[in-house]
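The complex appears here without one of its protein chains, the remainder shown in place.
In this document, chain identifiers A, B and C correspond to the written order of the chains, with residue numbering beginning at 1 in each.
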């Protein structure tokens, strides 16, 4: 019983090692999930299946341990349900249905890592900074959506006649707006008319100062934020 | 009469609900406008037309309500004229002319949302920050235009002989400058000569530090600004 | 004589108007220079030539005015020599040689605009901020060059065998490095091997935090700078 207590208590050294093994298995499980989609995966099918069985066995063992230790309080907690979701698809898919894609839910288990002691203060600072500027972020998100809509309508009128295929509706034009405003610029659609290019220029000059602001805000608030936050509270 | 007062006064709970319905209809109207451009829209033509009629009817109802409530003061106010512009095209186009594109003016009605209580302080902070740095922004806008002109002339001389099609004039080269300086990089035009590529490198190293500054300025000023603003005023 | 004094003195209202006309003519002259490269320019050749003659005439008139007013002190000043360079090519090219490209030197006359009263404080703040961080900028410029060199050598070894055309030497690989690190990404060259793509990922994660820092620095320093600058001086 003491061993179970130690294993599930991340403050003891045994618990910390157990936690790290679980984290490593989560990452391994996500890697296996990606490997499974490779066209060459057919050859390793048996190997992949066995790894999956071993991982799920360990996760089930961990789930049982925690349930023994904390009972129903754990079963109905947020992390308890995530842990269940991480192993359930395997048992259900033993039957007929293929629920492999739900395995991606294991990614949610990574949330636990947020509890990692070491980066606690960094997380808190990021969170405080985010709290400080969440209203500005909401305003900027609204501005970005309006800008994309406006740009899409504008480019639709400029380019529809020249490129009826690429800009066949405002929704198709939106794809261009998103690619351009975020400066990704795949090059699958681009304006060719003079009006369209002028619009692109104006939109970019205005848009870059909008799209890039949120990350700058977050960065500035993170360096500056905590103190300002304290001032506000006082 | 009291109901009218309540509906048009966004400080009562009835008014707030009415406001939200209007905002939702504005968004719906903009969505319908985009849907209308889809090639598949032909099939839903009747459905789209009826939605349009219903929306305009509600907007007209709202316009009449507000006119009754506030009279000429509303008619000649900024928002009053925008509200009129949002419904007028429909009535005019009932005749022969097709003024559907003017429907885009309804986007202006979104400006009203700026009045939304909740984000008021965020808007004010953005505005204060913008005020703090508007001169720097003007200088930077000038620098960007000069940089684009210079880069266009430079690349024209470097690439005109190698790619007479893509770089057939300084204006065509400007399209390249805009795409490159904003780092969109569609890939429809790019330098192939050594001189052109060297120029691209130099331009980008100089240019990135110019083009990306405005958004960084805005972000820094927003986190820092209000306080600085108060200091200046004192 | 008093008129000359007024015209060349940008503190009188006559001088300010004269200055603005000159600025407008500089911009017009730069526009004509770009128009001249258009393939359609042949048709407007006479029109373009006459505009050029008129502009140079006015610039010569201005040059003579300023020489009368301030004499040799003006002739050998920085702006005096720029003003001469802006008109000289025209007179020289009246002979045989075609020196039209030197007309681009007129762009330098735009430097005068820096004297514009209104944006003086913004310029000074930009300049102070630049002074505050010029050593960091130098270090970052060095880091960027080293990063580009390293990435070029790395990608050359990864991709040379798979794409001997696109990555035929370290110098060709440098073009890829520049396009990728600045996130322009034209798409004319890109890695196809697994090693090359892994290198791209590592380089981008490291590189983005280097390439984007200078503009962030400038922005932060501009909002923060003046005060810090004063502190240092004290």
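Heads up, the rule we're going with is that contacts are C-beta pairs under 8 Å (C-beta built on N, C-alpha and C of every residue); 3 or more make two chains touch, one makes a residue touch a chain.
Predicted, not measured: the structure shown is a model, and the values here were computed from it.
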item: From A:154, A:187 or A:207, residue that would touch the chain that is not displayed; value: A:187
item: Residue numbers in chain B that touch the chain omitted from display; value: 183, 185-187, 216, 219-220
item: Interface with the unshown chain - residue positions in chain C; value: 132-133, 135-136, 138-139, 142, 146, 149-150, 152-153, 156-157, 168-171, 174, 180, 183-187, 190, 197, 200-201, 204-205, 208-217, 219-221, 224-225, 228
item: On chain A, residues whose C-beta touches the chain left out of the figure; value: 30, 33-34, 37-39, 41, 101, 104, 107, 110, 113, 118-119, 121-123, 125-126, 137, 141, 144, 175, 178-179, 182-188, 211-212, 214-216, 218-220, 222-224
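Convention: only the chains that are shown with their structure count from here on.
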item: Greatest separation from chain A - chain, by CA centre; value: C
item: CA centroid of chain A to CA centroid of chain B, Å; value: 29
item: Computed distance of Cα centres, chain C from chain A, in Å; value: 41
item: Chain C: positions in contact with at least two other chains; value: 183, 185-187, 216, 219-220
